[in-house]
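Worksheet: one structure, shown below.
For this view, one protein chain was removed and the others were kept in their places.
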Amino acid sequence: MKFLSDNAASVHPNVWEAMRKADAPDSPYDGDSLSAELDERMSALFGRECATLWVATGTAANCLALAAMCQPHGGVVCHEEAHIEMDEGGAPGFYLHGAKLLLGQGEGAKLDADAIRAVIDPIRDDVHQVQPHAISITQASEYGRVYRPKELTAIRALADERGLGLHMDGARFANAAAFLDLPAGEVAGPVDALSFGFVKNGGMSAEAIVFFDKGLADVAKYRRKRAGHLQSKGRYLAAQIHAMLDGDVWLSNARSANAAAAEIAGACGERLMHAVEANELFVRLSAEERETLRGQGFEFYDWGADAARFVTAWNTREEDARALAGAIANL
Amino acid sequence: MKFLSDNAASVHPNVWEAMRKADAPDSPYDGDSLSAELDERMSALFGRECATLWVATGTAANCLALAAMCQPHGGVVCHEEAHIEMDEGGAPGFYLHGAKLLLGQGEGAKLDADAIRAVIDPIRDDVHQVQPHAISITQASEYGRVYRPKELTAIRALADERGLGLHMDGARFANAAAFLDLPAGEVAGPVDALSFGFVKNGGMSAEAIVFFDKGLADVAKYRRKRAGHLQSKGRYLAAQIHAMLDGDVWLSNARSANAAAAEIAGACGERLMHAVEANELFVRLSAEERETLRGQGFEFYDWGADAARFVTAWNTREEDARALAGAIANL
Amino acid sequence: MKFLSDNAASVHPNVWEAMRKADAPDSPYDGDSLSAELDERMSALFGRECATLWVATGTAANCLALAAMCQPHGGVVCHEEAHIEMDEGGAPGFYLHGAKLLLGQGEGAKLDADAIRAVIDPIRDDVHQVQPHAISITQASEYGRVYRPKELTAIRALADERGLGLHMDGARFANAAAFLDLPAGEVAGPVDALSFGFVKNGGMSAEAIVFFDKGLADVAKYRRKRAGHLQSKGRYLAAQIHAMLDGDVWLSNARSANAAAAEIAGACGERLMHAVEANELFVRLSAEERETLRGQGFEFYDWGADAARFVTAWNTREEDARALAGAIANL
Partner (left out) sequence: MKFLSDNAASVHPNVWEAMRKADAPDSPYDGDSLSAELDERMSALFGRECATLWVATGTAANCLALAAMCQPHGGVVCHEEAHIEMDEGGAPGFYLHGAKLLLGQGEGAKLDADAIRAVIDPIRDDVHQVQPHAISITQASEYGRVYRPKELTAIRALADERGLGLHMDGARFANAAAFLDLPAGEVAGPVDALSFGFVKNGGMSAEAIVFFDKGLADVAKYRRKRAGHLQSKGRYLAAQIHAMLDGDVWLSNARSANAAAAEIAGACGERLMHAVEANELFVRLSAEERETLRGQGFEFYDWGADAARFVTAWNTREEDARALAGAIANL
C-alpha cells in the first residue's frame, strides 16, 4: 500500500479518454483547438480574465511564471521549505538567470505578510543587495496547509505596497480548493500567476500556468519555447487539462485524496506535526513504529529521524486508508 | 490532405498501448523499471555502451546534450539553417548560458569537415573571440539530406583534432536510418551524443538523448531536472520509446514516411531543390501552382516565394501521396 | 612607431592630474562628488537629460546598456563585423543571458534602415524565432566610418516603428564628433544609450554609459554592481571623465588622432579600402610592402592577406604620421 507520493499515481480514465480523442490531426504546438480554448475555460473557472499556458511539469510552470515577474538581478521571496528552494534542482536559478530566492519562515511552510516583511525590510535599498521583485507562495503548502482568502488578500496588499509580483505554486491547488470548498477564484486569491497542477491529481503530463496578469503570458510564451517546453503535439496536454476540468474531476479527485488523508489523520491524534488540510500527513513515528508499519506493507518516506510522511492520491483506496489508520491506531 | 509537417501526426497504436500498460504504479521520475531499461536497450541498438535520458522535446534534447559539451563561454559550430539556430526560440542561448552558435554553410543544410574548418580556422585563439567547444550536425538535415558514415567519420576526425564535442540532432534520425538501411550505430556514427527523435515518427511526447560519452549524461541528468524536464510520471515517456523500438516500429514508420516522400519526389523531376532522402520535399512551385494544389485540398507550407515544402509522416496514406504526385505531375 | 591600436596609448596629463586630485577621501562606489556630477555634466554636453554610469571597459559599457534594452529571449541587431559580435569574447551572451545577436550587413561596417529591415523582416513573428528587441550601431564604425545625423534619424524611425531600443557603441565617439564637427547631441543622435569611450582617447580606465532613456539606467545600476563593475574607488573613474570633458580634451585628442590618420590617408590613394573619417586606416598592401614598412620601424596589424590596419592615437606624433605617409608613398 503506497503512501509515498501522489506524483506517480496512475492516470485518471477521463484523461486517457480525452487524450485518445485528441489523436485526430490538428495544428502543432499550441495552435490546436484544445489549446486555444484554455484561456476561456480558465477565465470562466476563475471568474476573471486570464491567459493559460500548458507545460509538462510543475517546476517548469513555477519557473516560467516567476521568470516573467522577476528580472535576473532581482529576488523572489519564498518559504525556506518551498519546493522551488528545496526540490527543483536549482531550476529557479536557471530560469531566472541567477535571480535569488529570499527565504522566509512560517508555520506549516506558509508565509504571511509579517514573515515576508521580515525578509524584505532588512534589505538595504541599494545596488549591493538583491532587491525583491516577487513573492511565491504554495497552495496547499509543502506541509499540506491551506491559505485562507483573507491571508491571500493580506499578502497581496503587501505585494502591491512594495511593487512585487505574486505567484502561487499550486501543485496541489486542487486539494486546497477541495478543503476550502470555495470557488477557484477565491482559492487562488489575487495572485498574478498560478501554477495549476494536474499531474499529482490524476493527470499524466500537463500543468497549467494561469496568468491573471496577461502581460506576463506574453513574455512566458517566448520563454516556454526557449526552455524546450512547447511540445509539438501540445493537444495531448491541453486535452488532459480539459478532461480534469470537465465535470470537476479535478475537485472530485482532490476530495478523494483529502478524504483518505482525513481518515488516516483521525487515527494520528497528537502524532500529527501539522494540521491535515490537504492530502499530506506528517506523523511522529519512531523508527520502530515505522518498521512495524512497513512490515505490514505500508510504503512511505521517513521525515527526519522521528517522523514519517504519508501522501494520499486521487486513487488511494478507502480500505488502504482505513488499514493505515488502523495500523497507526494500534501502534 | 496534410503535408504540413510530421510534427503533429497522430500517435502510433503501439505507443498508445505501451503507455496504457505503464499505468500501473511505479517509482516516480526516472526511477521506474521502463526508464531503467533504456540504457541497455539503446546500448544494444547502437552496438556500444551509452546512457539514455528521455525528454519531451527535441529542443530540450539538443540543448541538454550541447550544454554538457560546451561551456558558457564557448561556441557550437552548426549549419546556418540548423534547427537550433533557426527554430528553437533561442533555446541554445538559454541552456548553454550564452554560448554562441558559430554558423557554417553547406549544400542541403549539411556540414562537412571543410565547412567546419571554414568556421573555426579564422577564429583567433585568444580570449577576444568565442572558441569552438562542440559541433552539432543534423541527421537527416533540415533539407532532408542524409550523412553517410564516411562523412561522419571525417567530421569526427576533425572534432578530435580540435578537441571538440560532437552532437547529432536526430529529430528525423529514423528517416535517415531507413534511407541508409544500415545499423543504427553506423547512422549515428561516432558522435558523443544523439538527440534521437520519436515524436515526429509516431511518438507522442518522448525523445531520447543518447550519450555515447557517458560522462556527459552525468551532467545532463542534473540539467534535465534543472530545466523542468524530469517528469514525475516519466514511465509514460520511457514506454513510448520502448514501443517505438519494439519490433523496429521506429524503422517501419520511417520507411512509410520515406516511401510516401519518394512517391511524390518521382513526380517532381527538375522541380526538386534537394535530393529526397528522407521525408521532406522542397519543390519549386509558382504561386499559381501552389494555389492550384491548395484548391485540390493539399496543405503544405510555402518555402519562400517560389517553392513549397511537403513533409510526409509515418501515417501518410499511400493514396494521398499518389494523389499529390499526380497533382504535381499535372501542373 | 606604433600604429597597432589606440587602445593602449599613454594616459593624457590632464587625466593623471584629475586622478591625483581625486585622491582626497570621499564616499565609496559612486557616492562621491565627482560621480554625482556626471549626470549634469553629460546632460549639458548632449543637450538633453541623461543618466550616466562609469565602467572600466567598453565591453562592459556596451553589454550593460544592451542588457537594459533586450530581454534574455530577445535579440539585438548589429553589424556582422561589430565589436560586440567579433571581439568581446561572447560578452553579450553573458550579460544578456543568452539573447542573440542578429547580424546585418553594410558598407564600412555601418548599418542603415534597409540593412536592419533585411535582418528583421524575415523573422517570423512567433515564438520559434528570436525576436528583435534592440539595435546597436557603432559611431565611428569598426572601419572608421561615421554616421551622419540623418542616417541616425532614419534608424531611430525604424526602431520606433518596431518598438526597438537603440544603442550606440561609441568606443571612438570622440573621433566621430571631431570628424562631423557637430554638437555631441547630434553625433549621438536620438539613441537611447551611448557607450561613450574615453580609454582609446587618452583615458586610463573609464568609459561612460550615457542613458538618454533614464529608466534604463535604473536597471543598469543594479546590473553594474552585479557584474563586479562598481569599483569602490569610483571617484578615480569619474575624475578621468571629467578631465576628458574639461576644456574639450576629448575633442582635441580626437582631432589629433584624426589629423594623423588624414595625413597618412593622403598618401594612400587607391590603396584605401574605406574612406578615412576617424583614426583608422585599412590599406591595401602586399606582404612584401608590409615587410618593407616593418623594416622601417612601423608597427601595425595585418588585415587579411593583402592589407594592413593602422590606427592613430591622441598622442601619435605628427612626424611619425608623416613618416608613415612618406613610407607608403614611396612603396
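Going in written order, the chains are labelled A, B and C, and every chain counts its residues from 1.
Heads up, the rule we're going with is that a contact is a pair of C-beta atoms (placed from the backbone, for glycine too) under 8 Å apart; a residue touches a chain by one contact, two chains touch by 3 or more.
A quick note: this is a predicted structure, and the numbers were derived from the prediction, not measured.
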| item | value |
| --- | --- |
| Selected from C:Glu88, C:Glu142 or C:Glu280 as touching the chain missing from the view | C:Glu88 |
| Contact with the hidden chain (one of B:Arg41, B:Lys110 or B:Arg224) | B:Arg224 |
| Which residue of C:Ser43, C:Ser205 or C:Thr292 touches the chain not shown here | C:Ser205 |
| Selected from C:Phe179, C:Phe212 or C:Tyr236 as touching the chain missing from the view | C:Tyr236 |
| Residues from chain C at the interface with the omitted partner, ascending | 2, 4-5, 7-11, 16, 20, 23-28, 32, 55-61, 63, 88-91, 93-95, 199-200, 204-205, 222, 225-233, 235-237 |
| Residues in chain A touching the chain absent from view | 72-73, 75, 86-90, 92-94, 96-100, 127-130 |
| Residue numbers in chain B that touch the chain omitted from display | 71-73, 97, 127-128, 131, 219, 221-226, 230 |
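Keep in mind that, in the parts below, only the chains that are shown with their structure count from here on.
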| item | value |
| --- | --- |
| Fraction-based call for chain C against chain B, same above half, different below | same |
| Distance between chain centroids, defined by C-alpha means - chain A, chain B (Å) | 34 |
| Distance between the centres, which are taken as Cα means, of chain C and chain A, whole angstrom | 49 |
| Residue numbers of chain C (touch at least two other chains) | 72-73, 97-98, 127-128 |
